[in-house]
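Heads up, one of the protein chains got dropped from this complex, but the rest are sitting where they should.
When the chains are written out, they are named A and B in that same order, and each has its own residue count from 1.
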Amino acid sequence: MKTLLKTAVSLFALTASSAWAETVAVITPYLAQPGTQMAIEGFEAAASEKEWEVNVIDTAGDVASVISRIEDSITQNVDAIVIAVDPAQVNVGLQSAKEAGIPVVGLDAGTDPLLVANVTSNGYAMAAETSVYIANRIEGAGKVVMFVFDAFPPVQIRGVVADAIFGNFPDIEVLDRVTPDVSDGGIADSRAKMEAILAANPEAGSIAAVWAAWDQPALGALQAIEGAGREGEGIVITGIDANPQARDAIALAGNFEASIAQDFGAMGAAAADVVAGAMSGAEQRARVIYVPTKMVTANNAGQ
Amino acid sequence: MMQKLRQSGTLLGFVLILLFFALKLPDTFLTARNLINISQQLSMLAVVATTMTIVMVMNDFDLSVGSMASLSGIVAAMIFTAGYPVWVGLSAALLVGVLGGLFNGFLVSVVGILPFVATLGTLTVFSGMAFLLSDGKTVFGRDIPASFSGFARAGIEIGDIKIPMLTITAGLVIFICWCILEHTNFGRRLYAIGGNKEASHLAGIKVVRLRLYAFSLTGLGAAGAGLMYAARVASANPTQGSGLMLDAIAAVFLGMTMSRRGEPKVIYTLVGVLILGVLDNGMTQLRVDSYVREILVGLIVLAAVAVASLSKLRQA
Partner (left out) sequence: MSKAFGGFPALADVTLNLSSGRVHALMGENGAGKSTLIKLIAGVLKPDSISVTKDGSPLPLNDAQDAHKAGFRFIHQELNIVPQVSVAENILLGRDLPRRFGFAVDWNKVKTQAEEALAFLGATHVDVTLPAGDLPAGDKMMMKIAAALVSADQNEPVLYVLDEPTAALTGEESEMLFDVIERLKAKGTAILYVSHRIDEILRICDDITVLRDGEFVSKNEISKTSKVDIIQAMTGRDFKDAYPKREVPIGIDTIASLENVDTSNLQNLNFELRAGEILGVSGLAEAGQTQLLKLFMGLGKVKSGAASFLDEELPRSPSDAWARSVAYIPRERRGEALCLDMSVRANIVLPHLSDYGFYAKPWLENKDALEFGGKVQLKSSGSTQPVGQLSGGNQQKIVFARAIQGNPKLLLLDEPTRGVDIGAKYDIYLLVRELSANGCAVILTSTDLPEVLGMCDRVLVMQEGRQAHLLERGEMTSADLLSHFFNNNDAA
């Protein structure tokens, strides 16, 4: 009984807030992931300048709960909702929001007609940047190993772009197009696959570059090359995402030369702008809004 | 007196929680729309928790329900992907649930492994199978037929109100479980097994067989909830059901604090489910931080169970 009273008191304290501010619910199952977290922090920072009331809800991996929390937020009559989850999976919730006339904005979510817009990085552009970087570094000639993952759409589009760019250089040959097993994070299996490829191509210089659709396979390939003692051959490795481990590797100025950093903070800020527009009733034409990315090389990896 | 307080303490707490939210959220909480939302949000948990009650009546346990829910969703989705009609996918997923439950029952009652250990093992096995079948991917988009995911959107309209199909399904499952446990001799026997396994065996109850049946019913329920989940999110993911297990156990425990001798009952389990769901719904509306919310829910469960066990101690 006492516990309940105490709970009640603490709830009153928690909910004391100004009644006039616009309220925005931010709902995601993936708050534990660094990228999502940075994007939401960027959103909160922008929102506090606009003096919005932001309620961040983490459903800890549970996608159905995202729908439930969208429904709760609709009941509570929030002014806008931001989701960081695949919109196809929470379609039921988006439908309800549409019926209630509450705008929903995607934060690195995916494109969906029920979203006002999705704010994200341009996967095509990121893949183009790294593959062109490789083509230029090896001067348009040599054998390239690709690490791809076509089962996951955001990563699949990266592979498509790289295929096109390498195909446009007549002297570049794609030696192998590897799909690593990602159940352990992707590094270990990528390393094993790369070791096999190195063993099959023993002559120095027979492999010119490794293009990876994200950082983990790039790190695995780096380990394999170092393990085989072939780091002196000048094999160029690139990744995408620029996670901290990748940045460290790039900063050492070894084979891992470049990756692309998404600007999650800017993504959050851009999403806040879209929300502001939607709440004021402005028409949002572009369904996808891209936030600029930044190439990370040995020169700026420490930043 | 103490007995009454112990029994009604949790119920009283539930009423106070309702009152609190009704006062704090006068415009939104006690509205038909919100209550229907809650019922729909809770439908999957309600199915898992009430079918879990069947094994808990025998003092057994099933930790594998969450991964079974994930597995059944994946099985259905893979079959949809292969181009078979919806009913094939549904039947296959439910069959997997029954078989998985039978396997649990076999380990527990024939081999004689403690339910906690046996179902902890199968939790990992089912989860591994879900990953293996799906390659760790989320199956969604065009692979999920609209007639399947549409079920989670459909409802029966009564006047202005639309009762969601998920709520109706959960209601049916609860009703069936209630009938089984309270109104059949099968249920009586399960309660007797929970009261004293050895005595039930010597009194001619087919303990081994009944435990097999009970576990397969729980497996079936978990698989059903997995399908409901997959329909609601219009996708299947090898981990999506894992959150259901702990909530289901918490709901049954909350319910046990309300019954006369601490035995699980379907109706009380339902109250347990409602407590958890109402707390989630109300606190989201009050914009309580999601982590603070988790702590509060945990504390409330502990408080209810503590009050029950303290008053039981004083009774003795």
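Note that a residue touches a chain if its C-beta (ideal position, glycine included) is under 8 Å from a C-beta of that chain, and two chains touch if they have at least 3 such contacts.
These numbers were taken from a predicted model, which means no experiment stands behind them.
Participant: Which of the visible chains would the unseen chain be in contact with across the whole complex?
Facilitator: B
Participant: Looking at B:Gly83, B:Gly159 or B:Gly204, which residue reaches the missing chain?
Facilitator: Hidden-chain contact among the options goes to B:Gly204.
Participant: Identify the residues of subunit B touching the omitted chain, counting contacts across the whole complex.
Facilitator: 182-189, 191-192, 194-196, 198-206, 261-263
Rule of thumb we're sticking to: only the chains that are shown with their structure count from here on.
Participant: Subunit A to subunit B: how many Å between their CA centres?
Facilitator: Here subunit A and subunit B have centroids separated by 34 Å.
Participant: Would you tell me which residues of subunit B are touching subunit A in their complex?
Facilitator: Residues of subunit B touching subunit A: 9, 12-13, 16-17, 20, 24-25, 28, 31, 33-34, 37, 40-41, 44, 131, 135-138, 140-141, 149, 152-153, 229, 232-235, 237, 239-240, 242-243, 280-281, 283-292, 296, 299-300, 303, 307.
Participant: Looking at the complex, which residues from subunit A come into contact with subunit B?
Facilitator: By the definition above, subunit A touches subunit B via 1, 3-4, 7-8, 10-12, 14-15, 17, 23, 53, 55-65, 67-69, 71-73, 75-77, 86, 88-92, 95, 151-152, 182-183.
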